[in-house]
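Every protein chain but one is kept in place in this view of the complex.
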Amino acid sequence: MSKHIDKGAFQLERIVFFSDAVFAIAITLLVLELKIPDVHVRSNEELNQVILSAFPHFFSFVLSFVVIGIYWVSHHRLFNYVIAYNQRLLWLNLFFLFFIICMPFSSEVYGIYAGLSSAFYLYVSNIFMLAFFNFLTWRYIAKKSLHLSQGLENPRLVLYYQLRAWTAPISFGVGVIISLFSNTGLPALLTGLSPLLIFPLMFLLRQRFKDVAG
Amino acid sequence: MSKHIDKGAFQLERIVFFSDAVFAIAITLLVLELKIPDVHVRSNEELNQVILSAFPHFFSFVLSFVVIGIYWVSHHRLFNYVIAYNQRLLWLNLFFLFFIICMPFSSEVYGIYAGLSSAFYLYVSNIFMLAFFNFLTWRYIAKKSLHLSQGLENPRLVLYYQLRAWTAPISFGVGVIISLFSNTGLPALLTGLSPLLIFPLMFLLRQRFKDVAG
Amino acid sequence: MSKHIDKGAFQLERIVFFSDAVFAIAITLLVLELKIPDVHVRSNEELNQVILSAFPHFFSFVLSFVVIGIYWVSHHRLFNYVIAYNQRLLWLNLFFLFFIICMPFSSEVYGIYAGLSSAFYLYVSNIFMLAFFNFLTWRYIAKKSLHLSQGLENPRLVLYYQLRAWTAPISFGVGVIISLFSNTGLPALLTGLSPLLIFPLMFLLRQRFKDVAG
Partner (left out) sequence: MSKHIDKGAFQLERIVFFSDAVFAIAITLLVLELKIPDVHVRSNEELNQVILSAFPHFFSFVLSFVVIGIYWVSHHRLFNYVIAYNQRLLWLNLFFLFFIICMPFSSEVYGIYAGLSSAFYLYVSNIFMLAFFNFLTWRYIAKKSLHLSQGLENPRLVLYYQLRAWTAPISFGVGVIISLFSNTGLPALLTGLSPLLIFPLMFLLRQRFKDVAG
């Protein structure tokens, strides 16, 4: 580690802007999975058909947008506390970004093969890895001996942020468990709706940690 | 909401730079819809033919560039007034960006199926959603009780900006109405020209709000 | 125009960062034209063949990289002088960026149809438009009455920068003129080498304007 590691705010800003650029590109590349099939379309009815048939793609597109959005907001909040960095934080952040970059791919697989549970498991694994590295980063910057952050002295606040990281994979995980029983009818619908669990989970968490969540 | 939400200018800047990156990527991805067909071209005449046949694509490309440009300028102006943020503003901005991200897709559909009104309606819906979230964001930051902005005390100025948000969908909306009557000949031409209405509308608005528009 | 137009450095910075993001994306999208054909390759010899056959693509890729690089350096230099902005400068910059965004497309057409003069003319037109808007922007910010720039008081300096904008299209233009005579043999080679004229032209210009070019 160089002695110049704390040249100051600019080097830290650069990490954040690089991350933001990666987030922005990954979230925008999601749109590339919305593709109009090479079918010869000649009437409005046919085009409506084609657009409607793209609905599962659109669903996974919106879902991935919200997931990336949630982790961007978390990343934004995390670096609000960071005041210094070291090589390990740099690489923890890069590995977290790796799974952000994977999202357009697993989202596309999920969109194309919405009916196959393997595609759903791949997608949920990606979100699990996002949560895992988000969690690791929160834990790492909160370590007092490293002096990387300011304002995270309260262990309940750190716990709150660490638990928040897991709301997305837990919600999707419930969907995975349901899908193990059946992949059609009501269970399939419940699996599809499982991401919505994020919102009550976040609400409950905020209630439970009212003292620190503000 | 964290107590550190106003760490200061940097966290706010980050929202703006993330948005700018999304704008920049979406506006640049538009070019991907300009594709040379996989036709075997051997002479200059054939290539000229191919380039000319890409004209409707080029038209929707330029149109979408101008539309994204208009909303970027509006976003640029909006964050000129913003001095603080909260979770709701973060997500309002993310939903606005969602429809920016959709533009390359709806623009491509419009470019490919320029003759079909369904494609035009999809395109106009996208612009309508852009206007809607732009409008919502102006309204939200202008709320005095939230202390999110500075310099928007004059309600006529806020009204001016809110109305500006609607010039694009109103212009395209006129095209939609014309297209309901007929989709060929003069009505088709007028539909195609309807976006040009943006300029007189903006001019009229500036005249009407001369006292605040400066 | 809003009264808050000079909130200060940040709003100006945002224009520059948005432009940089567009430059960065356009220059990186160039790589997408390097495509390995869907030929079934089973031996090293066949792969070498395929890589070698991509050479014209690689040539136009490098050429476009240098052209975008030249205009990025010019843009970087231009905003070195800019101290304020107005709506017109915003849109001048957006139109300039429009032709930056077009580069991956015209570069790809030039790469695929390297042997056809139509493709070359399309490519040179794009560069001409870049030069034109670069020139217009230099001229606009140098207008004393607008107070948009600082340090451009010397009219010879402004002239120097305006002439620099034209070195690229003039070099390619020489290629166009040669290509009018013949499209094979030595003339074709000279057309291909014409971009290299940029370097002596820039050198001559710097010699001629030694007093201001420093």
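Each chain carries a letter (A, B and C) given by its place in the written order, and its residues are counted from 1.
Methods note: a residue touches a chain if its C-beta (ideal position, glycine included) is under 8 Å from a C-beta of that chain, and two chains touch if they have at least 3 such contacts.
Since this is a predicted model, take the numbers as computed values, not measurements.
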Which residue of C:Leu136, C:Leu159, C:Val174 or C:Ala213 touches the chain not shown here:
C:Ala213
Full-complex contact with the absent chain, from C:Phe23, C:Tyr85, C:Phe98 or C:Phe135:
C:Phe23
Can you say which of C:Tyr81, C:Phe95, C:Phe132 or C:Trp166 touches the chain missing from this structure?
C:Tyr81
Residue among C:Gly69, C:Gly115 or C:Pro155 that touches the chain left out of view:
C:Gly69
Residues of chain A in contact with the chain not shown
1-5, 7, 10-11, 14-15, 17-18, 21-22, 25-26, 29, 32, 87, 90-91, 94, 97-98, 101-102, 104-105, 108-109, 112-113, 116-119, 122
If the hidden chain were put back, which residues of chain C would touch it?
9, 13, 16-17, 20-21, 23-25, 27-28, 30-32, 34, 36, 41, 43-44, 47-48, 51, 62, 65, 69, 72-73, 76-77, 79-81, 151, 157, 213-214
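One rule holds in what follows: only the chains that are shown with their structure count from here on.
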Could you work out how far chain B has to rotate to sit on chain C, using CA atoms and steps of 5 degrees?
90
Taking the mean of the CA coordinates per chain, how far is chain A from chain C in Å?
37
Between chain A and chain B, centroid-to-centroid distance (C-alpha), Å
26
Could you list the positions in chain A whose residues touch two or more of the other chains?
21
